[in-house]
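Excluded from the complex is one protein chain; the other protein chains are retained at their positions.
Now for chain A:
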Amino acid sequence: MGNLQFLLRQHVGAPCEPVVKSGDKVKKGTLIAAPAGLGANIFSSVYGTVQDVAGDRIIIEPDKVQEEEFVPIQDGSHLDMVKEAGIVGMGGAGFPTGVKLGTDLNGGYILVNAVECEPGLYHNIRQIEDNIEMTLKGVKYCMEISNAAKAVFAIKAKNKKAVETLRKAVHDEDNIFIHLLPDIYPMGEERAVVREVLGKLLDPTQLPSAADSIVVNVETALRVAEAIDLKKPCFSKNLTVIGKLHGGNAPHVYMDVPVGTSVEELIERSGGIDGVYGEVIMGGPFTGHSTALDVPITKTTGGIIVTMEFPDLHGAPVGLLICACAGNEARMREVCTKMNGNVVSVGTCKNAFEMKNGTLKCQDPGNCPGQAQKCLQFKKDGAEYIIIGNCSDCSNTVMGSAPKMKLKVFHLTDHVMRTIGHPLYRRLTVSKQEAQLPNGK
């Protein structure tokens, strides 16, 4: 096991302040950094020695022998224990869970996000299949803390085994239900979950609390249960490693990986990179970003993807269609550069709403606002290829006009989809409507 690196910023908010120094011995569960504002405690995930406290990270050399036992958190109210455990939104957003659950829902909803919308990731669904008991406990704690009357699991209907497991689990629960979702991207975006389950479309600036709800990732719920029942600090992460690996492109699902483990170590554990490759992505194919092998995983890392090589456009003129559902413009440009394309036109989806911090949010995730005009723009600007990052519905719309205009379409996720043997995002062939279970059970 190599050194572990704990980034001081693994959450929404300000970086944490280190509370250890070089040479300190730490145990699994030792607090090593505490928030300096909005944030969450960071704990060592191993027994070892602090090697360095440098800039944005703490580096810990692990002991050769690692015990299972960890330093428990203090007893306290359930909400305090969630805060103490340093739990953040583990679906990727990283918002401190203790802050989120502090909202009084007055009998509203906990929406459990088990959508696992990014193709190629499997750890959320595996968690439901393998550890429903603890997960359900976590959901109930979330309900209790936030004063919610009901909870609804949002899950794609295609995950038949997980849905069956869930059905059994909630069968005798009066206040917990299941909402099935179609297999299109994106369904797991927070506001998409609210819209699908509660039928209320929020503005990009609104939080789910505007619909009397809190959306909690299924792994976050699990960590809540662990914090309260086991007094376990949040120092491990479930994730999926997949891609161009020795042994094939099947997913490698890992539970409780120590936070701070390097990407390289996880890839090696999964067989190692098979020959030449395009890039390594941290996160999902849509919203993830390219990463380096020495980068550590954090509390929000969900996926590590090794992709095949990029196609070579030989400098051909390319139009980029930026949207809120995938990488930002910088990421789109990066992929275009890796494909050796030359950006001649940039258009932004009408539904992409720019937030105060400059990020984009979709005004109606998964529902297309029309793209023909953008394609006309790309054509006019001389593009021969376009790269899109759009959702299933928007990609379908683009395919309705771009090819007829002789614009060749690439999707931001193409190299990933080809690598993992998933259909490319082009035409939409499934319905956006999904039949629901009787009474949500």
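Quick notes on this structure:
Quick note on the criterion: a residue touches a chain if its C-beta (ideal position, glycine included) is under 8 Å from a C-beta of that chain, and two chains touch if they have at least 3 such contacts; residues count from 1.
Note that contacts and distances are computed from a predicted model.
Missing chain, UniProt name from the options "Tripartite tricarboxylate transporter substrate binding protein", "D-proline reductase (Dithiol) PrdA", "Multiple sugar transport system permease protein" or "Nitrogenase protein alpha chain": "D-proline reductase (Dithiol) PrdA". Contact with the omitted chain, checked across A:P311, A:P369 or A:G440, is made by A:P369.
Residue in contact with the omitted chain (choice from A:E84, A:E190, A:D393 or A:D414): A:D393.
Annotation: of A:T49, A:S209 or A:S401, A:S401 touches the absent chain (contact as defined above).
Annotation for chain A: contacts to the undisplayed chain at residues 350, 367-374, 376, 379, 393-394, 396-397, 400-401, 404-405, 428, 431-433.
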